[in-house]
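A single protein chain has been omitted; all remaining protein chains appear in their positions.
Order of writing sets the chain letters: A, B and C. Residues in each chain are counted from 1.
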Amino acid sequence: MVLLEFSMIPLGKGESVSEYVSRSLDIIDRSGLNYRLNPMGTVIEGEWDEVFAVVKQCYERMRQDCPRVSVAIKVDAREGSAGRLEAKVARVEERLGRELNK
Amino acid sequence: MVLLEFSMIPLGKGESVSEYVSRSLDIIDRSGLNYRLNPMGTVIEGEWDEVFAVVKQCYERMRQDCPRVSVAIKVDAREGSAGRLEAKVARVEERLGRELNK
Amino acid sequence: MVLLEFSMIPLGKGESVSEYVSRSLDIIDRSGLNYRLNPMGTVIEGEWDEVFAVVKQCYERMRQDCPRVSVAIKVDAREGSAGRLEAKVARVEERLGRELNK
Partner (left out) sequence: MVLLEFSMIPLGKGESVSEYVSRSLDIIDRSGLNYRLNPMGTVIEGEWDEVFAVVKQCYERMRQDCPRVSVAIKVDAREGSAGRLEAKVARVEERLGRELNK
């Protein structure tokens, strides 16, 4: 299982791109994979091929309307069980809580 | 006002880096800036100089312990008022909701 | 055809990672795709599936040795012919040259 964050920018379609972003989000949502939207991208959890298949689908949908697309992807791949989408944030917040309460 | 997402990886400190991440989060938290933690990074909202000053502080703290640090930063800078940390996600989710309900 | 830049960091393997990077470069080199190495990553040119297949191969090779791998990918996808690996830099440099000589 990997965590993948990505964001996709259509060039040549004006400065407001939320219409295109929501189409991507729709594709992600229908993929059945666990995901979280944040203000700068979307984080998906799944096997390598699963998460990259979603990115490709979003890309192909956006390219139907847009002559140029810029994509940024970050992957964090680690041995072990699933559920890191929640666990990573929780672990850091818990540790921070302990330090603030020292 | 800009939105800045960043993540920082210490090299040469093993595969578990949450100790270092929580130190960064502590610095971000004390900065007074509006922020959101996600599984792949932290998004901060503020003026250009403010958000980059926080990144630099986190970097300098991490370099005290770590011989090598890798940093990834994404900035979304747009004219207009603040409050985009919540607004961006809300706008996409609202649009997605409308499409799913069509 | 797309341009894809990527870099891959093994966590938990010390601060010097050039051994792992050279294995990736070997895979890229044998792929037959056009590529350029730069100090922060490697840029490959090819079809979407081709370039991502190379990234996956590099990832799988690195995961054999490393418990955790962090990957950063940027894609610039644009309609039109190939040869952008050289053309993009040349076009900017030519324009810069004209401006400096004004």
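We take it that contacts are C-beta pairs under 8 Å (C-beta built on N, C-alpha and C of every residue); 3 or more make two chains touch, one makes a residue touch a chain.
In this text the structure is predicted, and so the values were computed from the model without any measurement.
Partner chains of the missing chain, restricted to those shown and counted over the full complex, are A, B, C. Contact between subunit A and the unshown chain involves residues 9, 11-12, 14-17, 66-68, 70, 72.
Residues of subunit C that touch the chain left out of view are 3, 5, 7, 15, 18-19, 21-22, 25-26, 29, 36-41, 43, 72, 74, 76, 78, 84-86, 88-89, 91-93, 95-96, 99-100. Although one chain is not displayed, its contacts with subunit B can still be listed: residues 48, 52, 56, 59, 63, 67-79.
Keep in mind that, in the parts below, only the chains that are shown with their structure count from here on.
Work out the mean CA point of subunit B and of subunit C, and you get 25 Å between them. Averaging Cα coordinates per chain places subunit A and subunit B 15 Å apart.
Listed for subunit A are residues 72, 74, 76, 78, each touching two or more other chains.
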